[in-house]
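I am attaching a structure below and will ask some questions about it afterwards.
Presenting subunit A:
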Amino acid sequence: MTHAHRNRLDRRTVLKGAAASTVGLLAVPMVARSENKAIKIGMSTILSGRVAQLGTSSRNALMMEVEKINAAGGLAGRQIEMVIRDSKGQPQEAARLSRELINSDGCEILIDAEASSGAFAVHEVARDLGMLTLHTNSETSSLSADPKLHLPNVFRACRQGVHDSIVGGSYAAKVAKAKNLTKWMTTSPDYAYGRDTTAEYVSYVKYFNPEVEIVGEAWPKLFQPDYTEVLTKILQTKPQALYSCLWGGDLTAFIDQGNIYALFQQTETFAVNMADYTALTAVKNLPKGIHSGDRYIKTFPNTPANAAWGDAYRAKYNEYPTNWSWQNAAVVHFLAEAAKKANSTDGAKLAEVLKGLTIESPFGTDGHLTLRAEDQTLVGYAIGWGTTIPTEPYVTDMTAGDWKQIYELEAEWKKKKNYT
Partner candidate 1 sequence: MLQVEDLSKSFGGVAAMQNVTLDFAPGSLTAIIGPNGAGKTTFFNLITGAMRPDRGSVKLAGEDICGLSPTQIVRRGIARAFQIASIFPSLTVEAILTATVQAHMGYAERLMRRFPLPECRDRAFEVMTMLGLSDKAAVPASSLSHGDQKLLDIGLALALEPRVLLLDEPTAGMGPEERWQMIAKVQELWERQKMTLIFIEHDMDIVFKIAQTIRVLCYGRVLAEGTPAEIRGHPEVIAAYLGTSQETRGS
Partner candidate 2 sequence: MTRRSLAFDLLVGAAALAILALMPIVWPSKALVDFVIRGSAFALFATSLNFLVGYGGMVSFGHGMFFGLGAYSFALLMQRTGMPIPAAFALTLLMCAALGLIVGAICVRLKEIYFAFLTLAFQMLLYSLIILWVPLTGGDQGLRGGIPRPPFLGVNLANQMHLYLMSCALLVVGLILMHHLVQSPFGYTLRMIRDNATRANFLGIAVFRVRLTAFVLAGVFAGAGGVIMSLFVSGAYPEFAYWTISGEGIFIIMLGGWNSFLGPVVGTVILLVLNDFVTRFTEYYGLTLGIIILLFALGLRRGLLDVVLDAWRRQVTLAGVGAKPSGVSNAPL
């Protein structure tokens, strides 16, 4: 494994990386050969195994934007070379890959497109190596909220559990008042994201509507194939409303199995991760009227820009973008803007600019996204709740969350957790 040897590999890898993402079969390779002062950006994500689809959709969206940037002259004049690696979803692999991407592949920026557990592993590497790192997929709030984890060189450019919970909570409270739903139950996957998000959500539902009481909880394992025992438990408890942050295949299985127990006719269901095309399209008989937060919907925010982006993605990859897609696209936009402002690709300089940077984006509630300075995390993104219908556009009457309220309550939440 001498340097010469590795570099050759890297070059080939880049070609491969581009080729694999059916796009830019020409663009990137040409770059790779001609432009030798190209900037290498490393990306560690999940390309194989159970949630491979999320990883590929992250890569697709990212490559789609990278091409645009390269076509427009690249980052401060340097073409972008993506070096994308598959962690198979294992945290120790993610850690190893990010070290390798920086140490041996000579990447100058690291994009961590891992799920939460992987993200925390990469975070330790970022602490170790001080490289400019952007988390694009981990929604676990503590990653950016906990000052112990705060690193000047690390940003989070994706949703955050606590934001979802505040918006979801206020929305649910309204529905609860209107329909007088007091007995609630939760069923969420038994891992950090599931536990934290659920706890936060519940606390806010109660905050906005004190009558609400939690009469039961069920904690299926992640990727559990059969939810019968969970469903029967719910039927025992007979809650008026049910909250779940199950996602992806687990959610669709839960819906399918819940259907045959006629669960969704009996209980008002709030599934934060329902309004994601992958889930919406997979479920065969999608019950009407499930409440859900938006993940990515091209009709929310209902702007031409957003619709255009969604259609472009679909046209290019012949699949719907996922929640992970827009987040990775956004990161590229941020980098491009920062490089323009700093007129440099130096990690430290970029980090300086990224701190508090606001950009125009189809994914913002008001057309803007901001990397908040205080905790270097994304705010202002489209966040809202609506109810499902069985056909396109799948989710209707979205009510957008109010960021002013989010900021206030988030601040209180941080105090409560003494994160400040």
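The candidates came about this way: all candidates are chains of the complex that A comes from, given by their letters.
Here, contacts are C-beta pairs under 8 Å (C-beta built on N, C-alpha and C of every residue); 3 or more make two chains touch, one makes a residue touch a chain; residues count from 1.
Values in this document were obtained by computation on a predicted structure and should not be read as measured data.
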Practice task
Among 1 or 2, all from the same complex, single out the one that touches subunit A.
Solution key: 2
Completion exercise
Residue set of subunit A touching candidate 2 in the complex reads 1-3, 6, 9, 12-13, 16, 20, 47-48, 52, 56, 85-86, 88, 90-92, 95-96, 99-100, 103-104, 116-117, 120-121, 123-124, 127-128, 140, 148-149, 190-192, 195, 222
